[in-house]
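Partial view: only certain chains, each at its native spot in the assembly.
Lettered A, B and C in written order, each chain numbered from 1.
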Amino acid sequence: MAYVAFEGRRVYYEEHGQGRPLLVLNGIMMSCRSWSEFVEPFSENNRLILLDFLDQGRSDRMEAEYDQSIQAEVVKTLLDHLELKKACILGISYGGEVAQQFAVKYTEYVDRLILFNTTARTGPWLGDIGDGWNLAARDPDAYYLTTIPVIYSPRFYREQNGWMNRRREKLRPVFSDPEFIRAMVRLTNSARNYDVTKQLHRIKAPTLVVSCQQDYLTPLQEQELICSLIPDSRHVILPGSGHASMYEQPLLFAALTLGFCNCSRTRFDIL
Amino acid sequence: MAYVAFEGRRVYYEEHGQGRPLLVLNGIMMSCRSWSEFVEPFSENNRLILLDFLDQGRSDRMEAEYDQSIQAEVVKTLLDHLELKKACILGISYGGEVAQQFAVKYTEYVDRLILFNTTARTGPWLGDIGDGWNLAARDPDAYYLTTIPVIYSPRFYREQNGWMNRRREKLRPVFSDPEFIRAMVRLTNSARNYDVTKQLHRIKAPTLVVSCQQDYLTPLQEQELICSLIPDSRHVILPGSGHASMYEQPLLFAALTLGFCNCSRTRFDIL
Amino acid sequence: MAYVAFEGRRVYYEEHGQGRPLLVLNGIMMSCRSWSEFVEPFSENNRLILLDFLDQGRSDRMEAEYDQSIQAEVVKTLLDHLELKKACILGISYGGEVAQQFAVKYTEYVDRLILFNTTARTGPWLGDIGDGWNLAARDPDAYYLTTIPVIYSPRFYREQNGWMNRRREKLRPVFSDPEFIRAMVRLTNSARNYDVTKQLHRIKAPTLVVSCQQDYLTPLQEQELICSLIPDSRHVILPGSGHASMYEQPLLFAALTLGFCNCSRTRFDIL
């Protein structure tokens, strides 16, 4: 419900609750509003900070293309504005990429790092997927059918078909808004050269990496790579979920986040 | 190199070699030409039969929409034409769907059944994927980017990037051909109502079901379902491959096919 | 630090901290002491209750054989003694079996259920494993080598070899104590007829089921079965761990437990 200035633009953010700071970074199509169901559990014992990236939600739109690394500077600006020297940082998908970019540059700001459904690099495969999204952006139906099915599991689509249909109705006007679509194209392009594989070893914070077995956008192998590169990392797999884990497995998403963020110790002398 | 008539249309097929008959059914974008590297090993000890479905390769194009079940009748017509009472039938993807439709209806014709990267039904998720393909069909680049990345693994895309780029050049004129694209749209639509889950129990032939761990079009769970429904089935998983297994793992594709088709016994008295 | 009477025997239990009650049930070789590293995080915001089953730790030894179901009655007695009408119940391995027996009988006592590395039944395979343990019980070295390697992952054994060697030294006198060994044999035998597959549908509490990919005593498929039978269950897989998950992945063990036990909501209206 507030804004911070970043290079002449307004960045929207929200704060809820008190306690150990937990900053949550959105996936590409998301905004602060996407977390409405999580605000209560995430702010019960934590100072929850939500943020719309540039070109997202209530933050300002960009005009020209830019590199995703600018979003990591947005995060830095916000934390400094809030006078936070350390926060637990959670990122999903695009937000997980920004979280990694931030964590390799501003190592000391990261209390604990939680990465859901994300990757350490935009390889040629993911690059082509993104190009396909951008070509589909001319037509709302094509955009829906190109971007949405791939982020859910076939199981969820089948079992929650009513919800999927309502979602389609809800997204139709959004995907018909040329402003929104242009922002989406820019966000997609901003990740084109993303690659932190050479820098991940710098992250010292305890890190949780979560994979979903039916994630067909940032598949399991991508998170295995992340785990092999971040020294103090550990890996969890959710067998019943696609890429959008916070919708398909909201309770597990919340439990893993709160448990990892708030556990009073991260070192155990096993006996 | 020959044609058989089916309801006033010409269906192209090829025969190579002699021995236990092995009929190979194409995936949706494939044609007999796609198997050129496999003709030698598949015909060394077998009578290999290749076939272009209606709307594929050198077979006649259709005008109106049709149901995929017609392709099973094409198979039946060809086997009768060749006076074959029994054949080992291999199908991949769309070809695996036709193989299952054929096998549940003409049970006695099936010597052994080999299913690669396929599904027992077009659920709402796969249906939407197909609709997305069809909307992308207006633009060759969009069609490439919507249909091709999803059928390869990110690993293959990265390790065989030169091959992928040459493939893109090769497919550009193909995807610019309105005849080809209209046929693809009809083929895609023909599978819309496909569902053999209630009939698969009829299949008595020894069946091999092959999954690929990076198959993001017909994922592993679809083949687990097939295996749970076909009584005499067994399951193999290829960990290093996407949907197009015959390109990503050609030697394993050939070895599994020849080994399962030609093994002199299918029953073992374990001791 | 206290005892409750059960059918003329003393049952040892401990309480730590305040908050939402969390009862932790031991694996077969464990005792309250095994949780020493977890007492701090588990009692920071919770009323943690630890318990030695009959024939475990500081609880009384039994003389004759008995059925595992008696341990569920021990749990019931303790909760009544503490005047607890509802608790979050965590069980690992043998403790997970008792947790399931308790939950299907005293449904209303279970706030949330957390099952690590456990099974819904002692099938013929696990039964033979248990018989092998009991035959090895005559010799401390044989008992160590028959029971211990199987509960760790090869990776942990290799990476934590010093810890494993110290553990062997620590367990040598324990496994040389005939009282301890006789208790272990009785505990093992008590699970011989365990099978709750027909009753699990009664459990209404939100349930978390955790598998470890290198669990060779209660493998992944056993937890898939549990998840298919408990209505409101969800499944998490730890890829880098064997059966003794609280030692191999203590931070994930703690995070999953605290996150699932304490999350302020279990229902999410995904939007």
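The criterion applied here is as follows: a contact is a pair of C-beta atoms (placed from the backbone, for glycine too) under 8 Å apart; a residue touches a chain by one contact, two chains touch by 3 or more.
Please read all numbers here as calculations on a predicted model, not as lab measurements.
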| item | value |
| --- | --- |
| Size of the entire homomeric complex in copies, 3 being in place | 4 |
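As a working rule, only the chains that are shown with their structure count from here on.
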| item | value |
| --- | --- |
| Subunit B on subunit C, rotation in degrees - Cα superposition, rounded to nearest 5 | 180 |
| Centroid comparison with subunit B (C-alpha atoms), farthest chain | C |
| Where subunit A and subunit C are represented by their mean Cα positions, the distance between them in whole Å | 35 |
| Two or more partner chains touched - positions in subunit C | none |
| Subunit C residues within the subunit A interface of the complex | 34, 36-38, 40-41, 44-45, 160, 163, 206, 208, 234-240, 247, 249-252, 254-260, 262-266, 268-271 |
| Interface residues, subunit B side, partner subunit A - complex | 123-126, 128-129, 131-132, 135-136, 139, 141-142, 145-146, 148-150, 152-155, 157-158, 161, 164, 214, 216, 219, 221-222 |
